[in-house]
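A single protein chain has been removed from this complex, and every other one stays in its place.
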Amino acid sequence: MTSITKPQIIHEGMARNALGLTIRDYEGRMSTLCAGCGHDSVTSAIVQSFFELSVPPHSVAKLSGIGCSSKTPAYFLSAAHGFNAVHGRMPSIATGANAANRELSLIGISGDGDSLSIGLGQFAHAVRRNLNMLYIIENNGVYGLTKGQFSASADVGTKAKKGEVNEQQPIDPVQMAMALGGTFVARSFSGDKEQLIPLIKAGIRHNGFALIDVLSPCVTFNDHEDSTKSYAYTRQFFHPAMHADFVPPAEEIKTAYDEGEVMTIELHDGSRILLRKISKDYSLNNRGAAIDYIRSHHRKGEIVTGLLYIDESEPDMHAINQTTKTPLNDLPFDKLCPGGEALETLQQRFR
Amino acid sequence: MTSITKPQIIHEGMARNALGLTIRDYEGRMSTLCAGCGHDSVTSAIVQSFFELSVPPHSVAKLSGIGCSSKTPAYFLSAAHGFNAVHGRMPSIATGANAANRELSLIGISGDGDSLSIGLGQFAHAVRRNLNMLYIIENNGVYGLTKGQFSASADVGTKAKKGEVNEQQPIDPVQMAMALGGTFVARSFSGDKEQLIPLIKAGIRHNGFALIDVLSPCVTFNDHEDSTKSYAYTRQFFHPAMHADFVPPAEEIKTAYDEGEVMTIELHDGSRILLRKISKDYSLNNRGAAIDYIRSHHRKGEIVTGLLYIDESEPDMHAINQTTKTPLNDLPFDKLCPGGEALETLQQRFR
Amino acid sequence: MPGRAKSRVNDFVIRLANVNGTGSASANGLLMKVIFRMGIPVMGKNFFPSNIQGLPTWYEIRVTKDSNLARSGEIDIMVAMNAETYQQDLKSLSPGGVLIYDSTWPRNSVLTRQDVTILGVPLAKICNERFSDARTRILMKNMAYLGTLAALLDLDRQVIKNLVEETFSSKQALIQANIEAIDLGASYAQEHFKCPLPTRVKSLDKTAGHIMIDGNTAAGLGCVYAGATVGAWYPITPSTSLMDSFKSFSERFRVDPKTGERNYCVVQAEDELAAIGIVLGASWNGARAFTPTSGPGISLMSEFIGFAYFAELPAVLFDVQRVGPSTGMPTRTQQGDILIAAYASHGDTRHVLLFPANPKECFELAVKAFDLADRLQTPVIVMLDLDIGMNDWMSEALEWNEDYRPDRGKVLGAKELEETESFYRYLDLDGDGIPYRTYPGASAKGAYFVRGSGHNKYGGYTEDEDEYQEVVDRLKRKWDTAVKLVPEPVIKMRKSAKLGIVSVGSCDYAVLEAMDRLARKGIHLNYLRVKAFPFGDKVAKFLNQHERIFVVEQNRDAQLKSLLLLETDYSKARMESILSYSGVPIDCRCIIEAIEGHVAKEVAA
Partner (left out) sequence: MPGRAKSRVNDFVIRLANVNGTGSASANGLLMKVIFRMGIPVMGKNFFPSNIQGLPTWYEIRVTKDSNLARSGEIDIMVAMNAETYQQDLKSLSPGGVLIYDSTWPRNSVLTRQDVTILGVPLAKICNERFSDARTRILMKNMAYLGTLAALLDLDRQVIKNLVEETFSSKQALIQANIEAIDLGASYAQEHFKCPLPTRVKSLDKTAGHIMIDGNTAAGLGCVYAGATVGAWYPITPSTSLMDSFKSFSERFRVDPKTGERNYCVVQAEDELAAIGIVLGASWNGARAFTPTSGPGISLMSEFIGFAYFAELPAVLFDVQRVGPSTGMPTRTQQGDILIAAYASHGDTRHVLLFPANPKECFELAVKAFDLADRLQTPVIVMLDLDIGMNDWMSEALEWNEDYRPDRGKVLGAKELEETESFYRYLDLDGDGIPYRTYPGASAKGAYFVRGSGHNKYGGYTEDEDEYQEVVDRLKRKWDTAVKLVPEPVIKMRKSAKLGIVSVGSCDYAVLEAMDRLARKGIHLNYLRVKAFPFGDKVAKFLNQHERIFVVEQNRDAQLKSLLLLETDYSKARMESILSYSGVPIDCRCIIEAIEGHVAKEVAA
């Protein structure tokens, strides 16, 4: 979470969004990550997405665990509250935050160590609860901050910088989320903003748990030749299966598509996702088939990306709980405390 | 882990196995579970399996976490060491046990609470390591020992005894294990020993992590009418996809099968599993398809059972680690301690 | 009757030995409630196994006209319904006592004693003749022995009837059966024994203004009254019923009758690490949030507890203590988590603890816990134990002050933020060590990072030694503020006593009884019961007023004494521990013995 203040320079004539804000208003402090770290690209995609969506920065809360990836919330949305939890435990903090204030827009940034090792249980249960948040894993196959040990997402056969070869099978958060009934499951690459930004926007607007597993190379510990999580490798074996375009509410769909080529999914706030198949044999509605598709491509060394599954109809945690629409942290005390008379009455039972 | 000593009565003429032992030698203390608890049936299937396999009881170690299910290791194999860990943490104990003594045969018994809530992370990582053990989840959809709260395996729409309806999607250990690359994934029912016993035997002999998710109704808290984990429900919607016969080494395959009907899988110790499809459209070699099959049947309320996936060729934890064949706890000290001269030499580096 | 029969009206102990899962608990609870309604003070302790069905379980009821609401250590009447434990039950009966058993099956003739009265009632037989369904027969046997006791002890039959009617008001059909079973048991006793026994009850008027309630129920209700909206938990005995209480009272008071919408959110977490995380996430956002747990949960939560201390987040935890270490005995009581709760987590940490001694205090201190957590921006752990939490206690009725408004502490809202020039999270503007906080979503001006890593007083990340130290030094000053805010101890002074007792929580009634009995023997003591940690001046003063302090607590390692040693200046040499830690609630005998022993030594010396 180290950070350096960044001078905010706003040029005249900078683009402004519907709120009249410039992109500077969505930035954070100066990154202290290694020059070239994939995580910084994800940060800038996040900045771009929130800016373009015209989200009021202070209506967002940004959360993370511990790791290089988990430092990044300091580098976007200075005007949003942040929570840097203990290692692997951000999902529970997010659950509590959402329980208390369902109107906050939550974005969580985690790493493959943070989410797939120490935090696997909390991650899985957040998926299960369909907690309303965007959850980004900046996946680099190593523990960056502790200097490059293999993480649980390291591929079989991949080599560490010091030569060690990983022989344990990886845990793939995308497959996990599929098997756990995740309602928004996507994968992308920090080097491909064109793919990533619409996914982030859609994830912000999705009503429920939106997972984006972003391959985000670690230039310092996992960007060498025999690594399967390097820029070069990822770029080469990147295999987009579905393309997603995000269209905000009220905005027209501009591009013309051939009939049947595009599937439109409407989100709760009226925005839409336009989904276009890139790989013909990918089917979006089938978790099992998705897993299969991912596994078989993975065997060939390919990394399937895109919005791989979405279901906007499942109830989120509050729907399941039937929570009042008013954020709980906003309820007046007299709605909460039954008062003296009630106390008298209820004690009859105990007499 | 409550238990009552059981008088060991051996009748003359009782069947004896290859070691000359009777089934009594494979039993444990008297169960203190509720009369009719599914877990007791699993216990007796375990007793039967070890007896029939002629495993020397003391060559086994039995492990568990905390819960009614986790009490059951006290009820079988009195002559085996046992380890009743803290809640949800048995997989790590098993990992250490296997690390120290790779020759021990490990059987772990857990519950759906123990493995899918608090223990989800450890469970998943044991699968990932392909730890050589048999891992049985006695799955009843509730926390029995703490009096019937829904567990993470409770189905959507199932009703608690007190009327509460579960609306959260379940975590299915079978789908999890499939997505995590589990090498032996099975599901069965405590009420169907015919199916269960060969699965247990095969699981004991499998070289790697063998998961059997056994539906094991809780008669006290989850056996009522609107429960989807009751005896009645399970029996009715039980959907066997694959049948497994276990054939010990050297033994002949007795039943005659039609050509192509049976697939034979040879295990490391020379025993074989004969796999026969019950459901025509089930394919054993495909994790994704399996997940799909399970999910689509689950939507219909059906529970797919049988040996759903097996891969005997994946390396287990020791193969990955290249551990010596001698159990580590058996290595003499002089093989471990480099001695004084070596210490002298190596210190050159530090001068 | 053999032995020296005791005639003890309204002053005796009944112990009921049963098999769990047979419905005996409700019959025994009913018995206790009947006595309570007859105006006689009564205490009940349930000894149940960590198991669902089929194992021995005991229920102990002390009828105590003088309101000695702790165990006495004696057993005057034994209802021995469990054949498995018959021998042990017979043995544990005090001389002169009465044992009642089910004579449907003959008892082993070796199992007898000359100094007690043994009364056989063919309960199973009676019930089997009358009821046909198997489950009903089992349940009604309990009612039948209740009937027998009614006759033997002279219980008020109308009170019983009313209670049965209330209890089964939603299942009318059961009322008749229950009353019949009671009658059967009573009739048999009346026909075969001289009723009532010399040991029996007689109506009094000493329970007015009181209720019978367990501490978990009271604490859960306290959370409702405090305005808690988020509860997160993972089931664990003996804390589970606290959340059950919160849920059921919330269902009653916090659900919109029209929409069915809930003004609260209970999250059954996947484990304790998540439960405390949910609490912290919620309080970060300004909801009052809590988690009930027990020892193993505290251990698992300790990383996050340290986080909350350092990041200064309010959190309310209830540790309903059970016997440790480790899984220990989940259905037995102990006060073994005091030290770990006080200093939970690595690094320099310390936490506010509250110690209720009875259900009424559970209710009150639950409310207080939220105020303190919000005011001090730190975790507050309410230390119950299984005895307070799960047993029904005769307690003063709960009261509510309508003027109560939650103390939410130093929170700047959007408006206040607008008025201030700049906001920094960890400045000590008021000199009390407590900084100001803001909620997410309120305003961009209030934005800051909550973090467990090094931070300076502005809330920025730091690895600078001075900036770091400034913050932890202020945290220590905040602790000095805490001393002033926590509830004061309860002190009972007798004139000129030089010996003092310090105790905590559920030891209270045992200490009081011991003091009374010792006073009758001419040994006078003063008494201080701590209600909170940090202790504060009153505790220090009390200690210093005494030549010798006996610290009474229910753990092996003298944990309260340790805290007193660490946090006051009283000399170790002058403190003596009286410890009871076998898992059953403390009774006064060990206290009396220890103090008498001490006094005797002093005299001899």
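Each chain carries a letter (A, B and C) given by its place in the written order, and its residues are counted from 1.
The rule is simple: a residue touches a chain if its C-beta (ideal position, glycine included) is under 8 Å from a C-beta of that chain, and two chains touch if they have at least 3 such contacts.
Worth saying up front: this structure is predicted, and the values here are computed from it rather than measured.
Could you run through the displayed chains and say which ones the absent chain touches?
A, B, C
Looking at C:M329, C:V411, C:A540 or C:A594, which makes contact with the chain not pictured?
Among C:M329, C:V411, C:A540 or C:A594, only C:M329 touches the chain that is not shown.
Of B:Q236, B:N285 or B:N329, which one is in contact with the hidden chain?
Candidates B:Q236, B:N285 or B:N329; residue touching the omitted chain: B:N329.
So which of B:L104, B:L180 or B:I291 would be touching the chain we can't see?
With B:L104, B:L180 or B:I291 as choices, the missing chain is touched by B:L104.
Given that one chain is not shown, which residue among C:Y309, C:W393, C:F423 or C:Y509 touches it?
C:Y309
Which residue, B:S31, B:S44, B:S78 or B:N286, contacts the hidden chain when the whole complex is considered?
Of these options, the touching residue for the absent chain is B:S78.
What residue numbers in chain A mark contact with the hidden partner chain?
Residues of chain A in touch with the missing chain: 2, 32-35, 66, 68, 86-88, 117-118, 120, 143-147, 149-150, 152, 220.
Where does chain C touch the missing chain, residue by residue?
Given the touch definition above, chain C has residues 49-50, 295-296, 298-300, 302-303, 306-307, 309-311, 321, 323-332, 334, 336-337, 339-340, 343-350, 451-454, 463, 465-466, 468-469, 472-473, 476, 555-557, 559, 562, 565-566, 569, 571-573, 581-584 touching the missing chain.
Where does chain B touch the missing chain, residue by residue?
1-3, 57-59, 61, 73-74, 78-86, 89, 91-101, 103-104, 121-122, 124-125, 129, 317-318, 321-325, 328-329, 331, 333, 335-340, 342-343, 346-347, 350-351
The rule is simple: only the chains that are shown with their structure count from here on.
State the chain with the largest centre-to-centre distance from chain C, centres being mean CA positions.
Taking each chain's C-alpha mean as its centre, the farthest from chain C is A.
Determine the centre-to-centre distance between chain B and chain C, using the mean Cα coordinates as centres, and give it in whole Å.
Between these chains, centre-to-centre, one finds 39 Å.
Chain A to chain C: how many Å between their CA centres?
43
Measure off the straight-line distance from the CA centroid of chain A to the CA centroid of chain B, and report it in whole Å.
Once rounded, the distance between the two centres reads 35 Å.
Please output the residue numbers of chain A that touch at least 2 other chains, ranges allowed.
In chain A, the residues touching two or more other chains are 121, 124-125, 129.
Scan chain C for residues touching two or more other chains and write them down.
In chain C, the residues touching two or more other chains are 270-271.
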